[in-house]
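Heads up, one of the protein chains got dropped from this complex, but the rest are sitting where they should.
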Amino acid sequence: MLRRSFLAALAATALAAGATPAAAQETVKIGLIIPLTGPFTTTGKQLEAAAKLYMEQNGTTVAGKKIELIVRDDAGRAENTARIAGELIQNDKVSFLAGFGLTPLAMATAPIATNSKVPMVVMMAGTSIITERSPYIVRTSFTLGQSAVIIADWAAQNKIKKVVTLVTDYAPGHDAEKSFVDQFKSKGGEIVESLRVPIQNPDFAPFLQRVIDAKPDALYVFTPSGVGAILMKQFVERGLDKSGIRLIGPGDITDDDVLPGFGDAAVGVVTAHNYSTDHPSAKNKEYVAAFRKANAGMRPNFASVGGYDGIHLIYEALKKTGGKTDGDALLAAMKGLKWESPRGPISIDPETRDIVQTIYIRRVEKKNGELYNVEFASFPDVKDPVKAAKK
Amino acid sequence: MNALETIGLEKRFGGIVPTNDVNLKVQEGARHALIGPNGAGKTTLINLLTGVLKPSKGRVKLGNSDITDLSPHRRVSLGMARTFQINQLFADLSPIEAITLVIGEREKLGANFWRAFGSDEKIVSETKAIARQFGLADVLHERTASLPYGKQRQLEIALAIAAKPRVLLLDEPAAGVPEAERHEILETVAALPKDVTVLLIEHDMDIVFGFADRISVLVDGKLFVEGEPKEIENDPRVRAVYLGERTDD
Amino acid sequence: MSSLDTAKDASNVMTRKRSWHWLEYAFWLAAAASVFLLPSQHALLTQIAIWSLFALSLDLLLGYAGIVSLGHAAYFGFGAYVAALFAINFTGEPVTGLLVAGVAAGLLGLVTSLLVLRGTDLTRLMVTLGIALVMYEIANQMSWLTGGADGLTGMPVNPVLGFFPIYFRQANSYAYVLVVLFVLFVVAKRIVHSPFGYSLRAIKGNPLRASSIGIPNNPRLIAVYTIAAAYAGIAGALLAQTTPVVSLTYIDFQRSADVLLMLIIGGTGYLYGGIIGSALFLVAQKFIGNITPQYWEFWIGFALVVIALFARDRGLFSIVERIAAWRKRGAKP
Amino acid sequence: MTEILRIMNLRAGYGEAVVLPDLSLMVERGQSLALLGRNGMGKTTLVNSIVGVTRRFSGRIMLDGNDITSLRPDQRAHAGIGWVPQERNIFKSLTVTENLTAVATPGKWDAGRVFQMFPRLGERRNNLGDQLSGGEQQMLAVGRALVLNPKLLLLDEPLEGLAPIIVDELLAALRRIIAEEKLSAILVEQNAQKILSVTDRAAILERGAIVHEAASAELRKQPRVLENYLGVGKAKRA
Partner (left out) sequence: MLTILFDGIAYGMLLFVISCGLAVTLGLMNFVNLAHGAFAMLGGYCAYVLVNLYGVPFFASLPVAFMFAAMIGLLAERTLYVHFYNRSHLEQVLFTIGLVFMTSAAVDYFLGSQQRFINLPSYLQGRFDFFGIGIGKYRLLIILVCALILIVLQLILGYTRFGSRLRAAVDDQRVARGLGINVNWVFALTFAVGCGLAGLGGALGAEILSLEPHFPLKFMIYFLIVVSVGGTSSITGPFLASILLGIGDVAGKYYAPRYGGFVIYTIMIVVLVLRPQGLFARGTSK
């Protein structure tokens, strides 16, 4: 009896609590949906910090409109991302959706963007296909293929003949494997063995043992960003570095955010990526200094520039439309935009709405007692190779 | 005609033999009591009879059917029911629900997941009759866990009776019942339907001699003596066991 | 007592538990009204309704049969994938999809139930957890079929029964989910108040006694496990139909753990626990999350500890009941 | 103060079941009491209630003038209760010596003295508890209670299930402890004749109440009384 009355009261409060005040008209709102809890927290934190930094540096008024950033946590779950995106559009009247830490999170939101004609800026997720899921998607991060293909090119040019690939056994890993293997083979390289590691895998020892047995020139690795460190430590621990096997891969594995904790194990690892904290440009030096100052010394990583440039893209598009928030107009404004980012010159491909950027080859080195990805070669104007191949 | 019979029944746990070559015959319609000092193996024996334990050797027969390999619930459907020395009740159900449940299972309606529980008036009137018989009419809808101990004890027996057994095993029905509520239990036991064969396990000699027409004495896992109450009462060997004048071989 | 003298009256007392209290009517009316009155919260309400159904399925297992599971997402996820693949390959009609998903998940439940019959709570926790982990791994490895970590997209969602469109119709979609929840709730209520349902309570309460009054424990447990798995599968299918992507998170450990938490918060064994628990959990997650997107987990954790400290098996209700009891005692010294 | 134990209106049992409805009992210092009665009459419950491992509904228990009613079992043990449980309950994963040292408190009884009294135990001092015979286990159980250096020793069916030779050996030891050391004790037994030879006084328990109390020597001469309360046959109540 009592139980039931409580139930009714509760249901009533639960429902009533839902109502939120209607949005004010003079402001343009950006909904930033990122994982801030769960296993992908670090990505979310980088994105949030970068987005806030940009707004702090460039003011919150664009084309006469006040810009407001609404941050929401989706805990890395697609159903939450989709729900929050819907709520932000419907209840908060946001004019932009942004964030998206993982592929399924972006995929779940794509139809919502299409349906509501709200531009959706993908700041992190890296699977090629995402931008094809909605004409309202623009990407400011990178695609996995960009780094995977470039590192394959670089390897083929640098006397690496035999490679073992080792990727985490999940879809992005499979993509990273495929992009690399196809490209490397087409350049005459040989893949000795392709290993896949379960997602829940605290110990790489058995896989590395197989690598030792296979004696390749290089080990190509792709794992979710945090996991790379463990792998590298174990790589060094088993003396693979001294046996002449080089460790190469997309830049995710030497994530600048975590790199300082890797220890000397990581020194010498060669990766290809779109951004390094160490990128030697004035713009980047200023960016890094400001970012570290605002975030208790935290280093900006490749996720952060996706967020930083994503907000820049939104600002520039608004300037071009004169503050109008019509989705189609904004998209038209975004297509083909070019600018100088902390990572170097970048642009939005007018056809694919995907990012075009320089991919750098970097080697992990110690500078002033800290580890950095030091760039030593660059491949400019790299488009997403997967889409390029489709043409 | 034997209602219940064991043939060379034996149970071993490692080196211990709590049941050792027991050949027990319980006549149809009998009021049979099983007594014996602590540790004689009474509980093991009842667990073997009801199928909670599997014997190491020997057979158990219920009427004419060999039930040695049947699971406990199959034995119930063949007509064997039991009570427990320590109450084994459904704390969250009320007496009426528990009894109705037993009758429903007996009538093979237990797997029905669509009709409302307690909607069959025939079953419910039988439930009510049993409840009245066991003095539970005034607590029909209370939660079992909140009943006084004596009522719980009554319910313990009522549940077994509701299964309409041909053979009923009563394991110390009066254990732990306060003096004030004892006579109710005793009356209940005495008033059990005559066509039901009863095997009673009991320490309380008041109950044993007030009830049983035949007594078996179990000592160290073996059947020691069997006979009419008078014979047992005057058997010097039994006396020795009970008064501590044991002079075992 | 005189009113209880006839069998009919006694029977009424028992069957009354199955009939509806006016507050229950009020609850469902309020839920129905929310379709029209709370358009801004439809997305959240839809999620709550789906989690409610999922928690309800676990309640059938835990609250009535006493089987604790830390891997119930196995059936939820399986149902979701089956529904999505069925829609992609055969028909996008949602109700058909639900039925197919329910049957498929039920079958999986039937097979795996054999593994959870024996053992203690801990063994069951671990075995169910193991089943879910293996299912997760399978879904991940079969990425050619399931999309793996990238998720499975492109599932068509046609109008329900051919006339009631739910794709991108927030209100319709919520109404659809709510109707499914309601129908399955009514069925569950019938089940738990049937002789079968009572035999489950008996097995949960005292398996030894249950078998000694003639209840075949194992077949009954297998049956309820199958039903619960089918319910979970339907819940998964609902989420698949209302979210544009099915991904590995449908089947992960976090989901199994969350549904268990929701159910315990709301309380087990009276069917509304899962609904209340999931509503509280998700509303708290959303609104604390809006205030502190990074650290809402701390406050949820804090709430769990407090609830656990003061609540009993009935979850939050026991706190209310205890306060009420205390006030009653205070009222008449 | 001559009494070592006084139980006042104790009502106790397990869970919901009341086994002892209202029991009062007194044991004098240096006195030993035989507690007799058939199975299931509440003897063990009484002992367990003194130890503190039953549920107490009401009543009070005083030990040596101190109220121990609200003490935990381990505190009661330190207050001076030495317990030989009914099933002996030797700690099976402890050696004989460890069984003694784990619970010992300083005093005149220590492991060495126990081994003096039961040489067989001394020989098996490094064996694990579950490798002992029934008699050895019983000796160990008694020894384990003694090394607590208790004010009151509670022995619950110490002779149960033992071979006759062992019974005699144990009885001799008990006689020494009780008669020579003047240790206060309560002995629960079904085996009346044997135990009456060791104790000063006897009480017969029936359905949770004391129905007869007498000096042991006196009771031994009254086989009819014993038969009445302990034997098989319909109790003919006075």
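What to note about this one:
Labels A, B, C and D are assigned to the chains in the order they are written; within every chain, residues are numbered from 1.
Methods note: a residue touches a chain if its C-beta (ideal position, glycine included) is under 8 Å from a C-beta of that chain, and two chains touch if they have at least 3 such contacts.
Quick caveat: nothing in here was measured; it's all calculated off a predicted structure.
For the omitted chain, the shown partners it touches in the full complex are A, C, D. Residue in contact with the omitted chain (choice from A:264, A:286 or A:328): A:264.
Touch with the chain that is not drawn comes from one residue among A:190, A:237 or A:351, which is A:237.
Summary of contacts with the chain left out: across A:69, A:125 or A:229, the touching residue is A:229.
The missing chain, though absent from the display, is touched by one residue of D:40, D:85, D:135 or D:158; that residue is D:85.
As for the chain not pictured, it touches subunit A at residues 37-39, 41-42, 45, 169, 195-203, 205-207, 209-210, 212, 226, 229-230, 233-234, 236-239, 257-258, 261-265, 298.
In the full complex, subunit C contacts the hidden chain through residues 62, 68, 115, 118-123, 125-127, 129-131, 133-134, 137, 140-141, 253-254, 257, 260-261, 264-265, 268, 294-295, 297-298, 300-309, 311-313. What subunit D contributes to its contact with the hidden chain is residues 51-53, 72-74, 76-78, 81, 83, 85, 89, 91-94, 98-99, 101-103, 105, 129, 144-145, 148.
Note that in this section only the chains that are shown with their structure count from here on.
For this pair, subunit B with subunit C, the centres built from the Cα atoms lie 41 Å apart. Taken as a contact graph, the chains are arranged in an open line, each linked only to its neighbours along the path. The complete set of chain-chain contacts reads A-C, B-C, B-D. Interface residues of subunit B facing subunit C in the complex, by the touch rule stated above, are 50, 52, 71-73, 76-77, 81-82, 84, 88-93, 96-98, 100-102, 104-106, 109-121, 124-125, 127-128, 137-138, 140-141, 159-160, 162-163.
Looking at the complex, you find that subunit B touches subunit D at residues 35, 37-39, 87, 148-149, 152, 172, 175-179, 182, 203-206, 209-210, 232-233, 235, 238-239, 242-246, 248.
Only residues 13-14, 16-19, 21, 38-41, 157, 160-161, 164, 189-195, 207-209, 226-227, 230-235 of subunit D touch subunit B when the two sit together in their complex.
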